[in-house]
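What you see is the complex with one protein chain gone and the rest in place.
Let's look at subunit A:
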Amino acid sequence: MPKDSVAGTGIGASTKRREDVRFLTGNGNYTDDINIHGQAYVHFLRSDVAHGRIISIDTSAAAAMPGVVKVFTGKDFEGVGSIPCGWQVTDRHGEVMKEPAHPVLAQGKVRHVGDPIAAVVADSLAEARDAAEAIVFDIEELPAAVNMKAALEPGAPKVHDDLSDNLCYDWGFVEENKGAVDEAIRNAAHVTTLELVNNRLVANPMEPRVAVGDWNKSSDDYTLYTTSQNPHVIRLLMGAFVLGIPEHKLRVVAPDVGGGFGTKIFHYAEEAFCTFAAKACKRPVKWTSTRSEAFMSDAHGRDHVTKIELALDKDNNFTAIRTETYANMGAYLSTFAPSVPTWLHGTLMAGNYKTPNIYVNVKAVFTNTVPVDAYRGAGRPEATYQLERVIDMAARELGVDPIALRRQNFITEFPYATPVAVEYDTGDYPATMDKLEEIADLAGFAARRAESVAKGKLRGLGVNCYIEACGIAPSNLVGQLGARAGLYESATVRVNATGSISVMTGSHSHGQGHETAFPQVVAEMLGIDASMIDIVHGDTGRGPMGMGTYGSRSLAVGGSAMVRATEKIINKAKKIAAHLMEASDSDIELKDGKFTVAGTDKSVAWGDVTLAAYVPHNYPLEDIEPGLEETAFYDPSNFTYPSGAYCCEVELDPETGKVTIERFSAADDFGNIVNPMIVSGQVHGGIAQGVGQALLENCAYDENGQLLSASYMDYAMPRATDVPFYTVDHSCQTPCTHNPLGVKGCGEAGAIGSPPAVINAVIDALNSGGHKVAHMDMPASPSRVWAAMQG
């Protein structure tokens, strides 16, 4: 792709995000802004115990309360399907994972705090809430399975009575590697062992989840408005597996969505409820999550307990990595939960290093907690964190420079096939590290540390690398790995008669800036101004089936589909132009929005061609159809592999244990870049979330399965004052070799790359103060840091 249009509105231009005007002026159209005439409101009665047997539920008093339309319990959903899981993992022994039913409303048992027991639909939300308090129920509280290792002990409380135990699967990857890995570890000159917890997180998008179900009694059509990252997939999952509504009778709309971070990928019970209840009540039914409900019903993220061993030879070359991870699934399998600790985690265990032997074991465990699924990075942050922590720990044990140890083991030749089944197409890890050393001013660190020490503070430096895999694909491969969906993307480019363009994409923007960046690509290809192009997304009724936005896939996969569709447009437009100028197709060139006959001064404008397509008076009707609209589906041949090197500098107050981030630098390789400003913004946001995980956020349960961090009084979100002004650089670019844009994806990088940098820096600060702390778990909160200093 040409990159010389930086001054214009094409590829490479940092044009301002056009969607921000409506967001910043309060004119966004979010799901909660949708109110349909006659709509009723649902309030869910949720379990306040983690595990219990439902003895009885009496809704008669509630049903008689003012304004109540109908009260629902699990019984009303007996004829309805289970909330499906979209990925089936096969374990080490060739067995498929255990897949318990996930009812829309609890049947027989409640399995986590927040599990919906009943639902009241009423004329107003207040009436629904009042009536929910009148539901009389008897739940026999059962002992809860909370701690993963304890949940696997014989005799542990069973989350699902119909399963033999709480083990969902025991996955080995690559199983055939195991013998060689064990042997390499036995023969190693040095083995560094690290046990760690990757803390459970709550995604906390600014906009809580909302669902509005609507049913049209004349056509028997349903519409679901929902806060989703992938409305097409919701339509498929809910229509086909839960409610039995064929696609042509079901439209799913996800309008402006105020942040997703993964937790809005999944199909949730509330969506199915509102759609089902709309017909049952013959009224539109709306649910708006409160923040308290979000804490106990949005899928959580991370929650791995891991032991990693890194083996090195006498020259400090990495010879093997062996990991054992317990991954919390929560009480039910959320849509993509089984794939996160396996295919999105095990495949990344090589990182940026040429370790010849790698074996990953993951035990996925059911517990009486909220389901856990993908959260910004999904599996890749967990892989990166353990790897980059164990390398730092090895460097400290061996007394070698952690950057030199990394550099020595970098993969330098591409394509590179890792021992964990993926092939990196491009990358230049020494280059990103060089860039990092420059932008982070590593040379100046000693002086900065001396200044901190003079103030009575400790200063630490943490560096790490990361590799990401974005745009998970191709579909036939992921199908073999257990995915129950394709992972292509679609685009329809609709050129209108006067030359303006609507691009229907299957990707979904919920803060990423697609409405700005995607038109830049089409503008570049056609040589017209981006303001002539609008992106249409988030509505199954308006575009082709698409797979949505997650895993940093939108530009690499969705953008590539758009390129393919635009290429078809160009082909056809050239034919029309050739006809208009009585020239041969092959002589037509498209430049700056004009079609010219090569070597002549004959030209027709973009608008002349588009008008001819729709007013085909002078038109080759015998050769081509009128109209100018093309669709493409793009299925990538491989993942893309962004990479980078991050550096965090912290100051630590030894009296209180409080850590502050003084500097944060990120050198990323995202391949080609369409809008540098948007890319920087994505990295900034990702780092803020990574810093949140590293220093602040912790979703905690007590031993009875009560959620301790159930509100912002106890769940610490990062705020503007918790993060520094970042230095980000994405000038190192090794373009992706297998997609037409050469792009790699940047949405998750910040959240993947930053937690190890922060913790490496905290450990460095502690050790610089004489505290021989080898590791501490996230979040490195003041109380934990202080406790670590007490030994």
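A few remarks follow.
In this section, a contact is a pair of C-beta atoms (placed from the backbone, for glycine too) under 8 Å apart; a residue touches a chain by one contact, two chains touch by 3 or more; residues count from 1.
Throughout what follows, contacts and distances are computed from a predicted model.
In the listed set "Carbon-monoxide dehydrogenase medium subunit", "Acetolactate synthase small subunit", "Coenzyme F420-reducing hydrogenase, delta subunit" or "histidine kinase", the entry agreeing with the UniProt name of the missing subunit chain is "Carbon-monoxide dehydrogenase medium subunit".
Interface note: of A:R18, A:R92, A:R129 or A:K602, the residue touching the hidden chain in the full complex is A:R129. Considering the whole complex, the residue from A:I36, A:M545, A:A716 or A:A774 that touches the absent chain is A:A716.
Across A:N571, A:T656 or A:S731, the single residue that touches the chain missing here is A:T656.
Subunit A meets the missing chain through residues 126, 129-130, 292, 655-658, 696, 698, 700, 708-709, 712-717, 781-783, 786-787.
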